[in-house]
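In what follows, a single structure is set out as structure tokens and then discussed.
Only a part of the assembly is drawn; its chains keep their places, and the rest are absent.
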């Protein structure tokens, strides 16, 4: 795991579930958004501030593996970690566990471009230098392991 | 029923259902949107064209009554009717039935303001005169019954 990470929690409601009595698979991506939003806020770069500075971080790729299903009223812990900080993109990894038992339910990732308001690509370092430096300097995935 | 109406269909998917094995109640409002979008298209005023002309029709009130639940894979018929065309707002009524049996599942409505891009209220007749005239002249709910 890289150094820049964050933990937050969400509670499963009926709206999140489907007729298989488990959380519908695409809803975990919304919780990944909660995870990265709170991570950015926790390191001093709330996404709403990036927006005001004309920067967007659209998802250009995502994926998720489902290990065990979450069900109604589960309290879930979302762990969010920054990875692969590059010139024009970066990756965020997520792990969602059941809070009480610690069981791992899903793992996933999102890859983000750095763009302007019209979704045109920007150089990350030029567009948001402080954020870039913070993420890049703490990206352990750069190092040999 | 007023004169300006439209029928369209949708198919229930797992994403629409919840752990009670029925459609989650708020999802019918999405299908109401499908109904009014296709109604507007059918009378020659696709919403995307209204948008280009600087007009928005935000929902300012809505309601729904649930008679019988829709379930996974149901084919649903959405009937959409324009009502109560006023100076700065109008109402759209909806009925959703199971296509094969004709059973009525839900009835509902949305009330819309007429606004500009920044959601500031506009006079309907001035902002979209052609649409206003078409709806107003065919609004049977104006008449005594």
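To keep things simple, chains are lettered A and B as they appear, and every chain counts its residues starting from 1.
Going forward, contacts are C-beta pairs under 8 Å (C-beta built on N, C-alpha and C of every residue); 3 or more make two chains touch, one makes a residue touch a chain.
Note that the structure is predicted; figures quoted are calculated from it, not measured.
J.: Which total copy number does the whole complex reach if 2 copies are given here?
T.: Identical chains making up the full complex: 4 copies.
The rule is short, and it goes like this: only the chains that are shown with their structure count from here on.
J.: Compute the distance, rounded to whole Å, between the mean C-alpha positions of subunit A and subunit B.
T.: Going by mean C-alpha positions, subunit A sits 35 Å from subunit B.
J.: Could you please specify the touching residues of subunit B with respect to subunit A in the complex?
T.: 14-15, 17-22, 24, 26, 71-72
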